[in-house]
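Note that this complex is displayed minus one protein chain, with the remaining chains in position.
Chain lettering (A, B and C) follows the sequence in which the chains are written, and residue indices restart at 1 in each chain.
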Amino acid sequence: MNASLHAELRVLARIWIALLALAASTIGLALLPLGKGNAAAALVIALAKAGLVLAWFMELRERYPVLRATCVLSAAMLFILAALSAVDYLGRAPATLHDTVPAVDRPSAPFTPR
Amino acid sequence: MSTLATQGSYLQDGYTLKSWLLTHDHKRIAILYAVSITAFFMLGGAAAGIMRLELVTPQGDLVGDDTYNKLFTAHGVIMVWLFLIPSIPSVLGNFLIPLMLGARDLAFPRLNLLSWYLYVAGGLLTVAALLLGGVDTGWTFYTPFSTMFSNTHVILTLFGVFVTGFSSILTGLNFIVTVHTLRAPGMGWFDMPLFVWANYATSIILVLATPVLAITLVLLAAERLFGVGIFDPALGGDPLLFQHLFWFYSHPAVYIMVLPAMGVVSEIIPCFAQRRIFGYRMMAYAILAIAVLGFLVWGHHMFVSGQSMYANMVFSMLSFLVAVPSAIKVFNWLSTLYKGSIRLAAPMLYALGFVGLFALGGLTGLFLASLTIDVHVTDTYFVVAHFHYIMVGGAVMAYLGALHFWWPKITGRLYPEGWARAAAILVFFGFNLTFFPQFLLGYDGMPRRYHSYPPEFQVMHVLSSAGATILAVGYLLPLCYLGWSWFRGQPASPDPWHARGLEWQTSSPPPTHNFAVQPPGGRDPYAYPDGGES
Amino acid sequence: MNDSLSILSPAASAFAHRTDTLFLTLAGLALFILLVLAATAVFFCIKYRAGSRASRAGVPLDAPRLEWTWTIAILLAFLALFAWSAHDYSGMTKASADAEPIYVVARQWVWTVQHAGGRREIDELHVPAGRPVRLLMTSQDAVHSLYLPALRVKQDVLPGRYTTLNFRADVPGRYPLLCAEYCGTEHASMAGGLIVMPPEDYARWQAGAAIEDGLRRQGLALFREHGCVGCHGRGSTVRAPSLDGLFGRRVALQDGSAVVADENYLRDSILVPAKQVAAGYAPVMPSYAGQLSEQELTALAEYLRNPGATPPSESQHP
């Protein structure tokens, strides 16, 4: 029994080391000037770390496909929210003619929050 | 489960207030919900009544602009979050899902009670906001009006809706886990009644969409408190981001309101046609398809909002797609009448009324999904008519139908059939008279949220208000005769309609633990004489 | 389509007629479908009422072939409807290069319109008939929505951003102009008129702007001559309130009250400055009573309505 516990702990420790390594690498990469690559690298590494935590610490590798489906479905919905909003945001025509439109000012502090 | 045979019904399991307020029994919690949502329905209805009265004359003479704005906001907030969203799931879903699955209770009975308390707390917070002077943002809370310009009790209302949202989430979670883990031994997914399917799909939406609303409300409140945030254009924020987040919840929310209604109708029609539902599998798939596709179309509320025209095209097309499974369902309900043995009892009248009004409301949804028509009629009474057709004509009809259908099971009493039929017919006509003129008003250019309007619209408004009076009577009638029958009605047998679902196999009203012996799974919930065997 | 279809409100553009056509087609289709559905339901309810003698042999439990047929048929019908409306819509959003630009600023609860020729108007929108128009719109506060029912168009007007609305009105006349996006207390009265004029009339109407402009330029000249700039100008050393954007605003006064800076306030401030002193300023302004004629006062007021918009020279923006 103790032997199997030790085996289990060894696996978990390995995941932990991997996580720390990934954390170190994401900090390292953030310090290098990669332009747009910085954001991409940060995202990819974060996804990898999350994957490790989900699969091992949260035991998603185990039996129950329904648990995996729950995880995937919710992530998919979040993705849909981002993706279809992006279709709007990135597809908007650039606002032109700024300077010809009368300047706009707004009343300041028109209310007290309730 | 051994001594159940001698036990009384769940209603006899204690008469004290405490035995109700601390109960973990899903059936009693359902009753708690029924009472509280009825109270909120009256409140929301009262607001609607005053609005209809105001709109009888073109001048804003009965109530002023400010009051009117607060009325439609209160009406929308109450009807959507405190009445319609919890209605069928929390009352009938709570009561029936364990019975239909052959289970003793939901998966997490204590969570179920907590969910009711959250609902009541959220409701009271919202009502408190109304008592303190009201809110005037509309149920949509569009920013920057709600964050920077409205001088009313926005934050309290947001908090009320936020808390109510968690009640929804917990109910959804409970249903999902119940359906996955508490089906009677041997009951496969396709042995479940469509009512359970519908509530299962609804729960998926509740669980995945409601948190988005919750965090959006937090963002709104924070923005109002700090005077900065991500929506405020004054500092480079984007009000359309709010609209995206709001409708990402609120479009799926309309399917939260209608899917359970579809589930109800899918039980009532086979029973009163005494035949199996037509195309059971297709119906189940259509329910799931609506739930999932419903997440893809929210942008159709934003066609003139300044959203990019590519997004408009995409959302318009997806809106047409989401209508396909609804159409399938309409055809299948009608096909279920074919070669049945039809009795036009009160629940059946409500169910057929639902099909008709949902079809008309849904078809006008297609008008709105068409870009150029929506550009003209968005934010007019056409939209008001569209959603009332589905929500009031459809979902409320179905809720009333369900109350009648399962009334003998819930209370152990029969209601007076003549009165019930009269009320169903009255509601149908009153409803059409109230809301059909609004389609014409809308296309002629009458904007919504106006307390005064040009005189040429008066005729239609008067018709609409007259209809609302009839509708109000139609809604009050069931309250009276159902209340009467609770005490004086004839005792009901376990299965007064000759229905086949598991819930009819136990006594009326059911015992606390639902079934005397664990019923077998794997039986056909639609094993009617005309459909089951032949 | 023509106006004999009186169930619909008058349509004043070709685009409005196209929208009406789509609407009426859809309405016909919906009516037809509803009638078929209702007829079927009634027929079944009678023929198969409980106890009737109609044959119940061979009840279909499902009919996959039939179900898939109608599913696909509906899908195709829906896609056709989408294509139709999307086609019309892309026509509507296309801006034509020679469109007349008109600027619209919305605020609670008025519409301010400025034409390229310099003419300004409030709660009214004059446009030439038969010529493409492009509205460029923004809001100073909440979201509003400019709605022209006779043209079957509307577009939300957002703060911090410009939205555009393209249309061509064809039939001269006066039509409603409404706010369709709820924007606060007086939302329902944020209304006005769309005036479609024959192009010659529109040109003449635009020329009215020249008079107005002349007045404003005279006002600017007076503002300089009488030394107003000395104190109220940008680089001035004397502490006096800036008059940019003053008009129409609430002004807090020394005595704790507040007034709206309308024409009368301006007039009083010039003639009897000590009467209403703006909070936070010393009462140092001299009176100009007797130095300015009524006409000159009007010119000053006209200038002060919007000092920023006054063209400094003869040159006009395009």
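Here is the rule we use: a contact is a pair of C-beta atoms (placed from the backbone, for glycine too) under 8 Å apart; a residue touches a chain by one contact, two chains touch by 3 or more.
Just so it is clear, contacts and distances are computed from a predicted model.
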| item | value |
| --- | --- |
| UniProt protein name of the chain not shown, from "NADH-quinone oxidoreductase subunit K", "Phosphate import ATP-binding protein PstB", "Branched-chain amino acid transport system permease protein" or "Quinol oxidase subunit 3" | "Quinol oxidase subunit 3" |
| Visible contact partners (per top-of-document touch definition) of the missing chain | A, B |
| Sole contact to the chain not displayed, among B:V56, B:A121 or B:V177 | B:V177 |
| Residue among B:L208, B:A311 or B:L482 that touches the chain left out of view | B:L208 |
| Contact residue for the chain not shown (choose from B:G14, B:G134 or B:G227) | B:G227 |
| Where the unshown chain meets chain B, residue by residue | 107-108, 169, 172-173, 176-177, 180-181, 207-212, 214-216, 218-219, 222-223, 226-230, 235-238, 241, 245, 248 |
| On chain A, residues whose C-beta touches the chain left out of the figure | 1-2, 4-5, 8-9, 12-13, 15-16, 19-20, 23, 26-27, 30-34, 38-39, 42-43, 45-46, 49-50, 53-54, 56-58, 64, 66-67, 70-71, 73-75, 77-78, 81-82, 85, 89, 109 |
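Here is the rule we go by: only the chains that are shown with their structure count from here on.
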| item | value |
| --- | --- |
| Separation of chain B from chain C, taking each centre as the mean of its C-alpha atoms, in whole Å | 36 |
| Between chain C and chain A, distance of the C-alpha-averaged centres to the nearest whole Å | 41 |
| Per-residue multi-chain contacts in chain C, two or more chains | 141, 159-161 |
| Residues of chain B whose C-beta touches two or more other chains | 148-150, 234, 240, 306, 309 |
| Touch list for chain B against partner chain C, complex | 60, 65-66, 69, 136, 138, 142, 144-145, 148-150, 233-234, 236-237, 239-240, 273-276, 278-282, 304-306, 309, 312-313, 316-317, 320-321, 323-324, 327-328, 330-332, 334-335, 337-344, 352, 355-356, 359-360, 363-364, 366-367, 369-373, 375-376, 378-380, 440, 443-445, 447-454, 530-531, 534 |
| For the chain A and chain B complex, residues of the former touching the latter | 66, 73-74, 77, 80-81, 84-85, 87-93, 106, 109-114 |
| Residues of chain B that touch chain A when the two form their complex | 148-156, 180, 204, 208-209, 212, 224-225, 227, 234, 238, 240-241, 244-245, 248, 295-296, 298-299, 302, 306-311, 314-315 |
